[in-house]
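For chain A:
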Amino acid sequence: MVFKNTASLNRRNLLRAGAAAGVSSLAMPEVSWAQSEKTVKIGNIDPRTGTYAALGGNQIRGATMAVDEINKKGGILGRPVQLLVEDSQGLPGPAVSKAQKLVNQDKVNFLMGSVSSAVSGSLSQFANQHDLVFVDSGGHADAITGKKCTWNTFRTCSTTWMLTAGDFEPLFKKFGKKWFFITPDYAFGHALYTDYVAQLTKAGGTALGNALAPLGTTDFSSYLIQARAAKPDVLICLQAGDDLVNLLKQTVQFGMNTQMTVAGAMQEMEVLEALPPAALLGWWTFEWYWNQPNVPHVADFVKAYKSRYNNKVPTARSWFGYATAHALALAANQAKSLDALKVVRALEGLELPPEVALQPGKCYYRAQDHQMIANMFPGYVPKDASYPNLFDVSQTIPGGDIAKSPEEAGCKMAYPS
Partner candidate 1 sequence: MSFLKLDNVGRRFGALQALKDISISVEQGELRAVIGPNGAGKTTLFNLISGFFPPTEGSISFAGQPITAVSPNALVRRGIIRTFQITQVFLSLTVYENLRVAVETAMGLQLRPWISRATRAQVEAKVEELADIIRITPKLDRIVGEMSHGDQRVVEVGIALSRHPKLLLLDEPTAGMGDQETHHMTDLIRRLNKEQGITILFVEHDMAIVFGIADKITVLDNGTMLAEGTAAEISANPRVQSAYLGNALEETAV
Partner candidate 2 sequence: MSTSIDAKLALNRKSGGRVVAAMVIWVVLLFVPFWLPMIGGYTDLATRALIYAIAASGLNLLLGYTGGLSFGHAAYFGLGAYGAGLCLIHIAPSVPLAILGGTVLGGIAGILVGPMAMKRKGIYFAMITIAFGQMFYFIAVRWNSLTGGEDGLTGFSRVPLHIGGEAIKLGPERFYYLVLVLFALVMAIIWQILRSPLGHSFVAVRENTTRLRFLGVAVDKQIWVAFAISTFIVALAGTLNALLTGFASPDNLGWQLSGSFVVICVLGGMRSFWGPFLGAVIFIVAQDYLSSVTQNWMSFIGLIFVLAVLFFPQGLLGFIKGRGR
């Protein structure tokens, strides 16, 4: 069902709405849109409260900074850009309510944001029903740019597959082939687990077991005892956020870090910050890291960010927000239009300029599945790590080398006629 929302701003929809008005006696007169066209509005839905508040906060900071830069450089189509931030609480229900508000009341031109995959999925579905461009900045589930891909949804952060492929090889080669998994019991966790196991089996390793822990688990000891009994070479922890903090702390409490290698897929600055020194350990993948000494523009960006935000370094989340907002502006300016389909066409294949990409090599939204192809940063937490030096990147792996092809990802894109 695609409802032609009369409130949408772009011309194509307006024409459609005009045509639909003849059919539907309930179509409302839309008189006020012309006045509100002066600014270009980007609706940013991110969690400011709830479990993901820290991650969401940094995405918002990145996006805010990007919008200021865009406005300094002349905005979008010569018009000023406004970022409207709404709190999703990390829950799909409030997120869609906020989307309804942004679209119907504030009449935003684009939607961006999201940390949790659940929210990304519901916003993608919502945006699709309203013919609106949505860029998922931080929700990782494969399906967003895979089986459930839509013509109007893009994604800046990587896929779960890329997160696992980023550090699979170094781990497997360095530490051994018997692995045990502790997996958060929801879509994101299941996906990471499946992806790791696929690579592990292919390489000739064994998954000794998988303990499913519900989201929000605070006490992981029952899972740790299972892991300990299995005597693996590598203990893979797939939790995120506060859950990972608790898991790592308890891993150290039980002395298990001395018996096996603790590792995982995604790791974030926000999580490492919350860890007591004793639990700072493990092999992980970052999706972006502030310390890239030889890459141009990165130091400038970090400096600007730090002076703006209380001397905190930007995190991968900051970069997601930053890159997403810039990408929307670049695409709209390139398309010379705010029309959803035209912006989508411009985003497809759009390569981020170095001052936005802030990493080596090519960063672009792949045209076939709308997935950003950027680098992965596998590495480890060094001994005696302290903020902001909480991670050592061992290598940068170009996303193009490890990402599934659009066909493998299962994306079949259908565009509106």
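Quick notes on this one:
Keep in mind that, in the parts below, contacts are C-beta pairs under 8 Å (C-beta built on N, C-alpha and C of every residue); 3 or more make two chains touch, one makes a residue touch a chain; residues count from 1.
For anyone wondering why these and not others, all candidates are chains of the complex that A comes from, given by their letters.
Remember, predicted model here, so these are calculated numbers, not experimental data.
Between chain A and the candidates 1 or 2, a touch occurs in this complex only for 2. Of all residues in chain A, only 1, 3-5, 7, 24, 26-28, 30-32, 48-49, 86-87, 89, 91-94, 96-98, 100-101, 104-105, 116-118, 121-122, 125-126, 129, 185-187, 214-215 touch candidate 2 in the complex they form.
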